[in-house]
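Notes follow once the structure below has been shown.
Apart from one protein chain that is not included, each protein chain of the complex appears where it belongs.
Lettered A and B in written order, each chain numbered from 1.
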Amino acid sequence: MKNCYLGIDIGSISTKAVIIDDENKIILSTYIWTEGNPISSTKNLIKKIKGKLPNQYIIKGIGTTGSARKLIGLMLDANVIKNEITAHAIGTLSIYPDTKTILEIGGQDSKIIIINNEVITDYSMNTLCAAGTGAFLSSQAERLKINIEDFGKYAISSNNPVKIAARCTVFAESDLIHKAQMGYNKEDIIAGLCKSIVLNYLNNLSKGKKIEQRIVFQGGVSKNIGVIKYFNEILKTQVTVDENSHLMGALGIAILAKQNKTNKIYNLDLLNVKFETKGFECNKCSNNCEIIKIYKENKLIDAWGSRCGRTFNDENNVKS
Amino acid sequence: MGNYYIPAKYLLSHILDVNILDPVKITSKTIEIGTKYSPEFVCTPFKYTLGTLIENIEKKSNILIQAGGGCKYGYYAELQEKIIKDLGYDVIFINLVSQGKTDFKKIYHEFKKIDKNFNIWSSLYYLFITTKMIRYMDKIDNYIRHNIGFEIDKNDFKNTNQEMLNAFLKTKGFFDLFKIYKKYNKKIKKIKVNKPKECLKVGIIGELYTIMEPFSNYFLETELASMNIEITRFTNVHYLLFEKKYKIKKEMKRIKKYIKYKMGADAADNIAHTKYLCDQKIDGIIHIKASFCTPEIGAMPIINKIAKEHDIPVLFFTFDANTSEVGIKTRLEAFHDMIERRKKNEKLLSRN
Partner (left out) sequence: MDKIKIGIPRSLYYYYFKDLWQIFFEKLNIDIVISPKTNKEIIDKGISMSNDEMCMSLKIYIGHVSYLLDKCDYILIPRIDNYGLENQTCTNFLATYDIINNLFNKKIINYNIDLFQNETELKGFLKLNKILKRNKKQIKIAYEEALKESLNIKDKKMMKNINNLKNKKIKILLLGHPYNIYDEYIGDPIVNYLKNNNIEIIYSDLFDSKKCINKSNILTNSCYFKYNKENIGSILLSKKYIDGIIFLTTFPCGPDSLVNELVMRKINTPFINLIIDDSNILTGFETRLESFIDILERKKIHE
């Protein structure tokens, strides 16, 4: 029997999974849309994995990262739960140890990570809003009636990208509509959109940071050749995009799961286990915290969100 | 703002013959109300304080006292009064500042209007006690901040501190206050902590309201303490009222390489504190502010530059009503990971 480790990256748009062996080699990987429900998407993901994993492997560690890391980590009894910034850096470094800059644009947020001697020395996450993230691109693709996968192709066929104001989605969208009404063609508008995403990203995140080679571009949007083109053009250099660029977070957290492994063996038998979350506002003190309670088979297993350290029982009452 | 309502309540209840209500604690509803009635891009503390004022009126307060000074704070009151009156509330509004100055004559007349027996000499005596009270509170607070991440029995510090504040409120005079302080100072220093020698140390700098009102910074210090991090911060009421004035001259000299002038509000102080923290080889600096805080926005590139030169990581947070708490936690966690790994790496390098 061989050991393997599962890493899951649950983002707002997609859920990604990677299984690696002791040499950090990816045995299998898969991803599905999160569709606003991390619990069911994780279950579907696990179903897919179980069918594919060769028999000689046993899972010795599970790590979760991404915005729903805590919930899914609890659900899978993960041995590592880590934020996506650390996970992305570790995943990327395992493939490109000479990485100095990671540019990442995901579904709901974007980040830049600066690395020196394989240690994160600086990073920032977008501070304004969703302008220039995957979700915004998808919604614009839909409005222009174009398949999001073809977005990049349209963009690189333009030589004359339209200037688009992209400080905020609301403004960017109205500007886009405005430009379309003025009669610009689709290619130029899409190219303009891709360019504005790059400009917005650099203006927003890279102020005061040195972007040095090797530069790795990842996250869902890194699949868009239009955005890659404008990164190369504006940075006046070549960015690296791995074929698994969307899986770096999952890979990183799988590696962390390996490093933190215990003797536990995971069998992934949770397809029929019922998980639920319920939210309520606790009015026990003036903090009025929003409490999220997690139920496994109708039994409360955890509650989060309390600022004063109270714990809760089933009937929304305070236990202590 | 934080626990500072205690000295304020103490002072007012001794100098005026009125019934002082505890201010309503800030919640998410406060900022919701504040945002609803505030101009769009006014700085966030305006929204918090407006929300607080309205919530207190709803709790049947009929006299509101608003102090302030420096930067835009001094002008909050006039607009807030107008907004509140436009909403139809009938209250007496006392503004302690006018045209950028604290106007003592005006304050005297306003207080006299509320309470005919208002006496200036006894007021000065209580004002003196109150400033001492703030001094003691801040002293204890600084000690707690350094150690709360390492307490063995959870909530020990918090509970003892609360006990002390309650006792402060009942204090009879100057000597009594001193005795209470001595007693609790001893008690707090006896609280057991398990603090490793090489723990992670982080400095917090930034805009004053966001720093001092924990709700507005999403309980940043509690979060850091739960990661076992020692916290240093400079900004507290005592610093702003009494230390800033004479310290800033010396501090300006230390940072003359970077800035020549004071840049408004606490910008220069924060730049000086950045330099100080960097010289102390702190593990990381967190700069926090409310949205649209002009002086801090101007200071940020300079703070960043100093930190880069000293190779100290800085994390910038801008808080407003729409800040996502999840985003803050993710960034804080990553910051913690980063400074932890850096420290380990440094140790490895120094061993080789």
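Throughout what follows, contacts are C-beta pairs under 8 Å (C-beta built on N, C-alpha and C of every residue); 3 or more make two chains touch, one makes a residue touch a chain.
Computed from a predicted model, the values in this text were never measured in an experiment.
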Touching the absent chain when the full complex is considered, from B:41, B:121 or B:246: B:41
Of B:27, B:228 or B:294, the residue in touch with the unshown chain: B:294
Who touches the missing chain here, B:95, B:123, B:270 or B:330? B:95
Among the options A:203, A:238, A:259 or A:313, which residue touches the chain absent from this view? A:203
Hey, which of B:36, B:260 or B:344 is the one touching the hidden chain? B:260
Absent-chain interface residues of chain B come out as 39-43, 46, 71-72, 74-79, 82-83, 86, 95, 97-101, 258-265, 267, 291-292, 294-295, 297-302, 305, 318
Residues of chain A touching the missing chain are 127-128, 163, 165-168, 171-172, 175, 178, 202-204, 207
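Convention: only the chains that are shown with their structure count from here on.
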Whole-Å distance, C-alpha centre of chain A to that of chain B, is 35
Residue ranges of chain B touching chain A (in the complex, touch as defined): 24-25, 27-29, 154-155, 215, 219, 222, 301, 304-305, 308, 311, 313, 316, 318, 326-327, 330-331, 333-334, 337-338, 341-342, 345
What residues of chain A sit close enough to touch chain B in their complex? 67, 82-86, 109, 117, 119-125, 127, 207-208, 286-288, 307, 309
